[in-house]
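Note that one protein chain of the assembly has been removed; the remaining protein chains are unaltered in position.
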Amino acid sequence: MAPDELARLFEYLAGEGYSLIGPTLRDGAVVFDHIRCPADLPRGVRALQTPGSCRWDHDGDSALFAHGAGADSFKRHVSPPRETVWIARRDREGALTFGQPPQQVQPAAYVGMRPCDLAALLIRDRALAQGDYRDTAYVARRAGLFIAVAECAAPAGNCFCASMGTGPGANRGYDLALTEIGNGGRRMLLIRSGSARGAAALDTLNLPFATVAQLSSARRAVETAAASMRRGPTPEGARAALNRGRESPRWRETAKRCLACGSCAMVCPTCFCHAVEDRAGLDRGRAERVKTWAPCFTREFTYIHGGAARPSVAGRYRHWITHKFAAWFDQFGVSGCVGCGRCVTWCPVGIDVVEEIAALNGAPDR
Amino acid sequence: MIAMPAVPGVHTPARHVIRRRARETADTFTWELAPLDGPGARFAPGQFNMLYAFGAGEVPVSISGDPARPGTLIHTIRAVGRVTSVMERLEEGEQVGARGPFGRGWPVAEAQEGDLLIVAGGVGLAPLRPVVYHTLAHRNRYRNVALLYGARTPADLLFAAELDGWRAIIAVAVTVDSGGPQWRGDVGAAPRLIGKADFDPARATAFVCGPEVMMRFCAAELVNRGVAAERIHVSLERNMACGMGLCGRCQLGPVFVCKDGPVFPYPVARELLAAREL
Amino acid sequence: MSRVIKVDALARVEGEGGMRLRLENGKVAEAVFNIYEPPRFFEALLRGRAASEAPDITSRICGICPIAYQLSAIAAVEGVYGIAPDRRVRALRRLIYCGEWIESHALHIYFLHAPDFLGYESALHMAKDYPDVVKRALRLKKAGNSLVRVIGGREIHPINNRVGGFYRSPARGALNALYEELKWSLDAAMDTARLAAGFEFPDFTFDHELVALRHAEEYAIAEGRIVSTGGLDTTAEEYENHFEERHDPVSTALRSVIKGRGAYLAGPFARVALNFDKLTPMARQAAAETRLTPDERNPYRGIIARAVETTLAVEEAMRLIAEYEPPHPAYHDAAPRAGTGFGATEAPRGLLWHRYDIDAKGLITYAKIVPPTAQNQYAIESDLRRFAEQNAALPDNQLGWKLEQAIRNYDPCISCATHQLTVTVERS
Partner (left out) sequence: MSGKPKLAVFKFASCDGCQLTVLDMEDELLALAGAVEVANFLEASREVIAGPYDLGLVEGSITTGHDLERLTQARASCATLVAIGACATAGGIQALRNFVNVADYVKLVYARPDYITTLAQSTPPSAHVKIDYELRGCPISKEQLLGVLGDLLAGRAPRLPGHAVCVECKLAGVPCLTVARGIPCLGPVTQTGCGALCPRYARGCYGCFGPQDTANTASLISILKGLGASDGEIVRAFRGYNAMAPEFLKAGGGQ
């Protein structure tokens, strides 16, 4: 379909009761947030990324989804940064009641989710929605999601999803997949469905079938993107490097640059660690438990009795990257990284996981 | 609109009333909690609950009661910080919350048919008391059972009144770091008791709980005496916010202490504790 | 008989001051209003700092009227850098200033001064008998604070004011959200004026020259010429030609005087007197209801002037929100230039004047700040002396409280009196 026809998809989704979430340009940065119409999409916006730097500029082209991974991901919506988990009340006699906050979640439709982010969502599912204990709020929000993934034809400078095997194409987990082909005025969006819900949506839109030429040009777009992308480690390669490099001198070197600001973990779409805070009002009748994203880089995150378990920045950096690239395999059977490059981009000093892992690989074994 | 059902007792605390509160030592007390919402949950020895004091916060605390009597929750708590100090001041009749039970406890079944060494240091006896109760109730399933317990001073001994009763059924040896003139028992570190205990290393299982150094020394001593490292189990402690593997706080290398532990086979624990700042 | 009355830490003035009164045979031998705010040396520590930092640094002189400091400093620096703020920036600055007036006046009226009139130690004590009044006070104060917070980022030492404009223009929706509360506040401000008018006022008048800003189109707040009831009409640039700071032998404080004329008074009183024709409709009505005129000279009725100005500030805020257009771009940048800049705005408690000498790199080489309390000091002291004389018969503790109340007429923000100090050497 022509990009303008996306409006019909938006209408359809809104009609089905979804709130729409997609990429949009705000204050010069592409963020993943509530949008209303295709005009809110970052048309013609491209990301110029190097470690620690990102500028989004209009490149004169009309692509809707050429903006790379945004500053934000779906994480903000499925696991809000601050969330009241429960509210306790105490009456005059001291009797307690525990209740959930009165919150209702409108099912959300994500239009233009990146394939890497979709992979991250599936990984997040393993951590939060598939174990013995589940994050019920996440499960509920997740269940309501309609996902229209936008395959990536224009990877940004810090992307390495091809190496991690999570992009730039999408092969599962979506309701609809969009692929942009052509350029300028001849830009087309190919749509395929990946679920019953997706198929129902396609039926309603009643679009013409794609031609063979269009299909192969879509395949080529994704392949070219993969080929042009920066090389990162493979998941297994990264895992091995980190397991081998536990005592590497590299950690101390990296710690000299690391600000321990936690930005990398905060922007990572798979990082799920959080802190909780219990607080009661001055009248002592109501207390609540609030859950907040917490990066493993803060000192308080590592507290155990007697002090910080990871007092050094080196220890904290090692914990983060090792958890991400190695321990996830032990815990959830996959790598915790999807190669979206956000941690590389949003690190104010530009510490680059790809480079760190390469350095560990290069480092002589202990 | 989507509802988000949280499970009481798992995601939100279940209400309990402090039915009895007993002081164990200067800084440690035991709560007997009666559930207010339905019957209490069954638990295995070594499992823990997340206990909540209104407005103050939640902390993980092992269940120190009898697994055969799940109706009442028994917890033995040492006041060390901001939440436990508030808990220390709560009185009988006040209400608290509890979520759980969580975690993998002591593999009591694995120890059957052999000798069982229960080695505790300080407040570490609390998580092991359910094991003691279990062996008292099923004494015939085990050969020799010995409780080896070390504390700083006689005044720091937990469950002192019960120890004598246990002696009638299992071997109990107690040692303190410094005894004072009244003390007639052993003086010295807990590992020393291992040498005096009667067990067959080839058929023995050991459960060890106490400060990390104490566990390391005891485990080394047990290995020295021929107990297979895999049959030694220790209990680890890390800060935790959720108790069920969702908050990431208690990660130690690849494990979550809350759901993969807190009880771990010694070879696993040794590896985890060997690396600094893991 | 000789009595010495010391009112040591002067309560319910922001900051700390004290006054010392020596009576000899019922006559006032000495009246010293002193301030033991320890010196903080702002004018000195500004030297060598970037001029662009002056708004934030000087805002730390006073936590009660940071906007006044920021906007006076900004005006001075913009003067040097040749930045003329556009219409939208000016409107937004006036709006945030209205917020500060509402907040500061509500604080002063209800928390600092009304308890004196009603015979309470504090608004918190008052809350027991007048819960609704105190709740109204809090809500009104909050409405003012909300304006400052939404535009400035936070109530105290806001962060959004800058040389050239604002770091970020607030969204229209964020301001619109405050409108309803301002509608309520307008009634609350009128009620405040009525409440204040009902207080009992001692019979007392002064005849100081009154000094305030005046603007051709509006009730002067963030800009205007400096005018006085004595016929002065000048600019911030010319300020030093007309005003000087004297070092009084009795006290160590520096006090401003009008050259050749002496003591004067700035503040709501002066503003009402000099800008009465610029009052907004509801403010004018409030003045009419409370019989506040440009000729009012009873300092105790200053509380009414504040209430009328609160009405004005609410009304202006409503208008400015209704007309709001986000400044775009949010600020104008300009390269540093050498020069001397002057800024004068109307802090809630009166004229606040800044001067900076800036070098070519944009660093401050000289700074001078004259806050309202320094300007009012002489007038306050002379009024107090007369007031003490009139009431000399009262027992000490009552006279003490009366004097405190009288000092609060002038809303002295002690911590903003950058020049004023504890008396460490006494000469008589």
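Letters A, B and C mark the chains as written, and numbering starts fresh at 1 in each.
Please note the rule applied: a contact is a pair of C-beta atoms (placed from the backbone, for glycine too) under 8 Å apart; a residue touches a chain by one contact, two chains touch by 3 or more.
Given the structure is predicted, the values throughout are model-derived calculations rather than measurements.
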With touch defined as in the header, list the contact partners of the absent chain among those displayed.
A, B, C
Which of A:Val313, A:Val334 or A:Leu360 sits in contact with the chain that's absent?
A:Val313
From C:Pro39, C:Gly82 or C:Gly230, the answer for touching the chain not displayed is C:Pro39
Missing-chain contact among C:Arg22, C:His125 or C:Arg194 belongs to C:His125
When the complex is taken as a whole, what residues of subunit B touch the one chain not shown?
55-57, 81-83, 85-86, 89
If you put the missing chain back, which residues of subunit C would it touch?
9-12, 14-16, 36-41, 43-45, 47, 49-50, 53, 56-57, 60-64, 66, 107, 111, 115, 121-125, 127, 134-135, 138-139, 141-142, 145, 153-157, 159-160, 162, 167-168, 247, 252, 254, 330, 401, 404, 415, 418-419, 421-422, 424-425
Residues belonging to subunit A that touch the chain removed from view:
27-29, 31, 33, 52-56, 71-72, 76, 81-82, 256-263, 266-267, 279-284, 292-295, 297-300, 313, 345-349
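Here, only the chains that are shown with their structure count from here on.
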Hey, how far is the Cα centre of subunit A from the one of subunit B, in Å?
39
Just how far, in Å, is the C-alpha centre of subunit C from the one of subunit B?
65
Could you state the distance in Å from the CA-based centre of subunit A to that of subunit C?
51
In subunit C, residues with contacts to at least two other chains
none
Of all residues in subunit B, which are in touch with two or more distinct other chains?
none
Given the complex, residues on subunit B that touch subunit A span 1-8, 10-15, 52, 54-58, 80-81, 93-97, 237-239, 241-242, 244-249, 251, 253-256, 259, 275-278
Mind pulling up the subunit A residues that touch subunit B in the complex?
85-86, 88, 90, 94-100, 103-107, 127-128, 131-137, 139-141, 143-144, 246-247, 272-276, 278-280, 284, 287, 289, 291, 296, 301-305, 309-312, 314-316, 318-319, 322-323, 326-327, 330-331
